[in-house]
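The complex is shown incomplete by one protein chain, all other protein chains being positioned as in the whole.
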Amino acid sequence: MPLLFAQGLRKSFGETRAVDGVDFLVESEELVSLVGSNGAGKTTLVNLLSGLLVPDAGSIAFQDADITAVPVRDRIKAGIARSFQLVNLFDQLSALDNVRLAIFSRDGTTRQVLRLAERNRHAREEALEILRDFGLEDKWDTPAAGLAQGERKLLDVALAYALRPKLILLDEPTSGVGTREKGTIMDAVAQLVQARGLAAVIVEHDMDVVFTYSHRIVMMHQGKVLAEGTPEQIRADERVATALLGKA
Amino acid sequence: MDVLLAQLLNSLLYAAVLFLIAGGLSLIYGVMRIVNLAHGSLFALGAYVMAWGVSRVAGASGAEPAYLIVLLPVAAAAVGATGAVVEPLFLRPLYARAEEYQLLLTFGLLLILEDAMRYVWGATPLTVSPLWASFGSLHVLGATYPRYNVVVILLGLAAAILLWAFVFKTRFGVMLRATSQNRRMAAALGINVSAVYVQAFALGCVMAGLAGAVIVPIQGAVLGMGVDALILAFVVVVIGGLGSLEGALVGALIVGLVRTIAIQYFPELELAVLYLIAAVVLITRPAGLLGRA
Amino acid sequence: MDEAGIVLQVTNLTTYRGRAHVLRDVSLTVRGDEVVCLVGRNGAGKTTTMDSIMGLLPVRAGEIRLSGQNITRLPTHRRVQSGIGYAPEDTGVFPDLTVEENLRIALWLGNTGDGAGSDVGPAHVYELFPELRGLSGRRGFHLSGGEKKMVAIARAMMLRPSILLLDEAFEGLAPAIVKRFTEAVARIKAMGIALFIAESNIMTASRVAERLYVMDRGEISFVGTPEEAFADQGVMRIIHG
Partner (left out) sequence: MSSVQHSPDAALTLGTARDAHRIRPALWYTAALALLALLLPFLEGVPVIGWLASPFQRIQLTYGLVFSIAALAFNLLLGYTGLLSFGHAAFFGGAAYAAGLLVKYLHVYSMEGFLLAGLTSALVLAAVFGSVCVRYTRIFFSILTLALSQVLWALALKFFWITNGTDGLSIPTPTLLWGLVGTSGDKVRFLSFTYYYYVLVIFFVCVAVMGVIAASPFGKALQAIRDNEVRAQFVGIGVRRYRWYAFVISGAFTGVAGALFAPLNGLTTPDILHWTFSGKIVFMTVLGGFKSFIGPILGGIAYNYLETYVIKTTEYWQMLLGIILVALVLVMPRGIVGVFAWGSRREQRNR
């Protein structure tokens, strides 16, 4: 049985059907890329899966439990974490505290009112280790607002990663980053995801990246799934090329 | 019957003044998203300018209705001019910053204005009740009611209509509404947003000043009247919906009525009831009765 | 318009959004008699380019000239008066104003005429979009997506601009309506207004534009005709992904 299984998802904004009857599944330890042109509905789909939006119709099951209407907090507990296309960090907190907060929250220690955060050695070490994994160890005490754009994107992913999810949803982890940096980011992210055996859904435009790392590619167009398959199948698919070129 | 009529008129009187104050507060918020804590003090400023003007022109006693006509616009304009100075000087640097700073700054302005008025006009209340008396009384349905109070009610009504016409029927009104709905787009269509802001803020101040000027013959100019008025104006806009002029009107009528009833039947709870209404409205309809979420 | 017929000239534009460096040395020109498209994916920097030209975002470095006049430091409303009309991606139609009011604002405020503007008037606009007459009393809030796009373009034209900036003019429109809009673009051009259009779909862009600028990660990576663009491996890679 798949790790995540969404059926018949629909979501409209006014008259636009952003997601229009999408079936979507992710197996354990699978890396799925979500591709498609602007307005294809990729981000909306991620928002539905992560709980930021509630679908108009359809259902989402995670590890066989229905989570369609489950609030964000409980989805995170169940093991779904996400990063954001437009960086979403705790700007005044240091990089270390950003990651540490995710760890505290995961372990339920944010309830500790009368214990110094600093005294939690485990959290500190784990957070530093995660920062190291993402190449941010030198910036541990820099407030998130003071990081460069590429570092902010990495920290955003690191926050989701620190929650130790079973499934991680990454919405354009390299958008808004210079050409040179994007390879580094994707390498770091893809390696960590695979090393931990996480399942991942990555919204990405860079087809080189997509073909390199994905087990499976789902192509969306105008709110619907247009094509789906292994990188080889997608590469060979006529419809994909035309949709990307915009002939449709 | 006559008591009831007097109560009703009292409610309307109160509502008329409140509408002017709260309408200005709401207008300013609607256009520039600033909650001006000094708004009540601007209302008080209008009262002081009016009281001072009347005593200057009329001397101690010989007040005549004509003074009202002459001095009302003067007092309102003086407060509007104050607003036209305050906005570019103090508020403009804050639009890009967190909302809290605006509250803090306008709270500072409140403190300054309150003492400035004390400095200029002293701690003893200024009264111009002869002006009020000079209007005489009205006899309706066997009841006697001060004619001046009726004038204020009509003035409030006229202000509401004028304001409505101004906002919805004039060229400036269209630009004002456009700016309040989408500041960037307004600029991209050639609207000088800074100019609109100054004018909107000054207009809000004019309304507050007018309210202050018009209330003076009835209750005089007293220290602290501004702070009390601010809280009541908050109650009004919270009930009606912050940023909505119709809301300010509805809110003012509700508050006017509730207050009159409360004073009559359970005076201890007069203020508490009003604050509670505001709290209940905020909880059940966060955007107010006529506001949009 | 200066001698070379250039209406809009952008030189080495650098813009940040907050701390994010979005535009890197962007240079482009639009002549008075052409339609130019800025092509790129979401997040490539197209809207930032538009916002910078309009003065809605502060520019760190570079220069913007309109009909030869340096407008880099002018406030937005002054730029509009010098002859730019803008229809943003979200259309910016005022929701509580009627269509007529939306259009009238532009008529009051547009090009002051000291520059070389166009002399289009309401008659031209209604000729282009006759359905606007029927919508004049409707509030912006109650318009459909296509109607909003129409109002946004019509409103920008009411400013009597020498150049129109359209951000994602055809996005989210049904194919039939896209055709209607591409035809409208040709007719606007025929009225003597230059057009600069940000577009993410290269096929649509190539249908309306004589020249394309392809943008990727805040940089202009290609300039040329649509045919040249299709022949260019680099462009195709960027568009593909």
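In this document, chain identifiers A, B and C correspond to the written order of the chains, with residue numbering beginning at 1 in each.
Rule of thumb we're sticking to: a residue touches a chain if its C-beta (ideal position, glycine included) is under 8 Å from a C-beta of that chain, and two chains touch if they have at least 3 such contacts.
From a predicted model like this one, the values you see are computed outputs, not experimental measurements.
The residue touching the chain not shown here, chosen from B:Val57, B:Ala77 or B:Ala116, is B:Ala116. Taking the complete complex into account, A:Leu89 is the one of A:Leu3, A:Val32 or A:Leu89 that touches the chain left out.
Checked against the full complex, the one of A:Leu25, A:Ala117 or A:Ala148 touching the unshown chain is A:Ala117. Listed by residue number, the positions of subunit B touching the unshown chain are 35, 90, 93-94, 96-101, 103-105, 107-116, 118-119, 227, 231, 234-235, 238, 242, 267-272, 275-276, 278-279, 282-283, 286. Hidden from this view is one chain, which touches subunit A at 50, 52, 72-73, 76-77, 81-82, 84, 86-94, 97, 100-102, 104-106, 109-118, 120, 123, 141-143, 145-146, 159-160, 163, 176.
We take it that only the chains that are shown with their structure count from here on.
Via touching contacts only, the remaining chains, with subunit C excluded and nothing moved, are grouped as A | B.
Chain centre most remote from that of subunit B: A (centre = mean of CA atoms). Put simply, the chain nearest the middle, going by average C-alpha positions, is C. Between subunit A and subunit C the centroid-to-centroid distance comes to 33 Å (mean Cα coordinates, whole Å).
Rounded to whole angstrom units, the spacing between the C-alpha centres of subunit A and subunit B is 51. Spacing of subunit B relative to subunit C, judged by their CA centroids, is 44 angstrom. The set of subunit C residues that touch two or more partner chains is empty. Multi-chain contact residues of subunit A, defined as those touching 2 or more other chains: none present.
By the touch rule above, subunit C contacts subunit A in their complex via residues 19-22, 41-43, 144-145, 171-172, 200-204, 216-218, 239-241.
Those residues of subunit C that touch subunit B in the shared complex are 54-56, 75-77, 80-81, 86, 88, 92, 94-97, 101-102, 104-106, 108-110, 155, 159. Put simply, subunit A touches subunit C in their complex at residues 14-16, 35, 37-39, 85, 145, 148-149, 172, 175-179, 204-208, 210, 241, 244-247.
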